[in-house]
Every structure is written in structure tokens, then in C-alpha cells.
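Everything below concerns the one structure shown next.
One protein chain is absent from this view; the other protein chains keep their places.
Right, subunit A next:
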Amino acid sequence: MDQNSLHRVRNKALGIAHGVGLFLAMLVICLPGIWIVLSSLRPTVEIMAKPPVWIPQELSLDAYVAMFSGIGKGGIPVLDYFRNSLIVSVTSTVIAIAIGMAGGYAFARYRFRAKSAMFLGLMLTRTVPGIALSLPLFFVFARLGIIDTHFGLILVYVALNVPFTIWLIDGFFRQVPKDLAEAAQIDGCTRWQAFWQVEFPLAGPGIASAGIFAFLTSWNEFALASQLTRSINSKTLPVGLLDYTAEFTIDWRGMCALAVVMIIPALTLTFIVQKHLVGGLTSGAVKG
């Protein structure tokens, strides 16, 4: 074989290997999710079957119906959990974005003393493990009587989200050229007007994706919520998931169904932001 065709064969083999590798990687990423969705649609008998039933014989929405049909019929108060999750996540996100915008703008547009140390300090408050933070908060909240309330949880999630929101929004404001706002000011805008009319609309999509990121963090948080909530007054979905394991046997199908309910909003939102999110993370961090 001459060198030319040898090279061609080798290239082809590499191409196939690449395709196979890519396919396997994507399979590993997707499989757990697909398996959850599938299991939520199958009858419990099939899930428990030994030897396993690989190809589903019948699919039904029974698990979802049971879940939403209230406590008496083997369901858990999913609607309450869903409402709590939504209220807490949305409110804390809105507040965190407002605070984060102010902070991010300060980091992106001003020079001040100890700026870098300040930034690191803010980030370090985020690193405190949720479970470590929950100990004193549990005690303080119990004293203040705001345990098991929306207010308490919102307060915590705002604090949880502010540092990372500042990081992201800082990055997005850096992408907006300074000259634009300066030009607007020369044309007679106040700094305040220049911000709202020029810089804010340009950084808008980025800020929105920072918001969605904050929303997801609150939506998914467990360590703090599990200690600061008690009842349907404020329990969120991640804590609610444990309702199924509290019993002696685990209702796999019910858990899978609840998992699907939890993941759908997160899924939708992440698809919306994915493009901006990466841009914000990298530009903010690279063009330091």
C-alpha cells in the first residue's frame, strides 16, 4: 500500500473512533435523565421486575396523577412544594439581581482601594458550605421566629446568590464599552440616565442569564432548605423529594415523577441562557 492510501485509511479510522467516542460520551451524559423519565412512566411492577424488563411494555401517567392527587391517595403535597419553590426562587432572584447589578457595576466601572481583596472576600462568603451555615442560621431563625417561612428562606438565598451574581454581572458590564456611556453623558445624560438608557439595555441579556442562574441555584438548593423548612408552609421541591425516602421502602416511580417535575423548569431556563452564561463567565474572569 502506498503512503497516500495508508494515510487515508488512518484518517477514516480516526474519524470513526472520534464519532464513537462522542456518541458514548453523550450517551453517558443523557442516560441517567432518560432513565428517570422512562421509569416515571412505567408501572412499579416493571421497575422491580427480576430479570429486568428492558423494553417498556406499557407506559402511563399514573405516577403523575397519583402525585398530584393529594396526601391521602399516596401522593405528597407537590403543588404546595412547587408553589413554595417558585415563590422563594423568584423573589430571591429578583432581589439578588438588584443587589448584584449595583455591586457588579461598581466592580466593572470604578477603581477603588482593595478592589481585588473585596472581590475575593465576596466570593469567600459563597464558599461557606450550606450545612455549616445552616447551624447558626437554624438557631438565629428559630429565635427570630422566621424558621419555616418564605421570608427566612428568601433572605438566605439572596445572600447565597449575590456573590456569584456580582461576578457574572461584572463580566457583562465589562463587555459594554465605557465610551458609550461617556458619549451619552457628553450628550447631556446624567450618569443615572446613561446607565439606564445605554448600558443597561446592552448588558440586559447577560443580566437576564445571571438571573436565571440565580434562580436555578435557589431552585436546586438542598442543604440549607432541609434545615430551615419544616412543613408545607415553606418546604421546597428538593426537600420534598426526601418525602419518598422517609418511608421504609422507596417509591422509585413516584420519586422519578417528582424528579421530572423538578427538572422541567430548570431544563427550559438553562436552554434559554446557555449562550450568554458562558460569555459572562469567561469575559468577566479573563479580561480582569
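What we mean here is this: a contact is a pair of C-beta atoms (placed from the backbone, for glycine too) under 8 Å apart; a residue touches a chain by one contact, two chains touch by 3 or more; residues count from 1.
Here is the rule we go by: contacts and distances are computed from a predicted model.
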Per UniProt, the name of the complex member that is left out, chosen from "Gluconate 2-dehydrogenase subunit 3", "Animal haem peroxidase", "Sugar ABC transporter permease" or "DNA-binding transcriptional LysR family regulator": "Sugar ABC transporter permease"
Among A:47, A:66 or A:232, the residue in touch with the chain that has been omitted: A:47
From A:25, A:61, A:79 or A:180, residue that would touch the chain that is not displayed: A:25
Touching the absent chain when the full complex is considered, from A:41, A:76, A:159 or A:198: A:159
Hidden partner interface residues of subunit A, rising order: 18, 21-22, 25-26, 28-33, 35-36, 39, 47-48, 50-52, 54, 98-100, 102-103, 105-107, 110, 112, 116, 118, 120, 122-133, 135-140, 155-156, 158-159, 162-164, 166, 216, 219-223, 227, 238, 241-242, 245, 252, 255-256, 259, 262-263, 266-267, 269-271, 274, 278-279, 281-282, 285-288
